[in-house]
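Here it is: the structure, laid out below.
Note that this complex is displayed minus one protein chain, with the remaining chains in position.
Now for subunit A:
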């Protein structure tokens, strides 16, 4: 019909509903990166739930050390992995080259 093809203006501005597989993966990866600090905070708060002060089943400090340092190490690994996967990205939208600072800042064309 005429109204599908005649007015591409607003349709162009809207982001597409479906992304290509690669962009989709990329976005989910960013979601994961956003979630990581939250997850880390939650995991680091878990020891607060343990029984303490001599109550039955109080874990030893060495167990706590093991737990915290293992979580810590895993978080570092995840970040490393994320860094490797996002190598070559500079931002969600604008690619800023490596030598962007060496040259003059791009003139603002507005």
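One rule holds for everything that comes next: contacts are C-beta pairs under 8 Å (C-beta built on N, C-alpha and C of every residue); 3 or more make two chains touch, one makes a residue touch a chain; residues count from 1.
The definition used in the following text is that contacts and distances are computed from a predicted model.
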{"item": "The complex's invisible chain, by UniProt name, from \"Transketolase\", \"histidine kinase\", \"ABC transporter permease\" or \"Carbon monoxide dehydrogenase medium chain\"", "value": "\"histidine kinase\""}
{"item": "On subunit A, residues whose C-beta touches the chain left out of the figure", "value": "30, 33-34, 36-37, 40-41, 44-45, 47-48, 50, 52-54, 58-65, 68-69, 72-73, 75-80, 82-83, 86-87, 90-94, 96, 98, 101, 104-108, 110"}
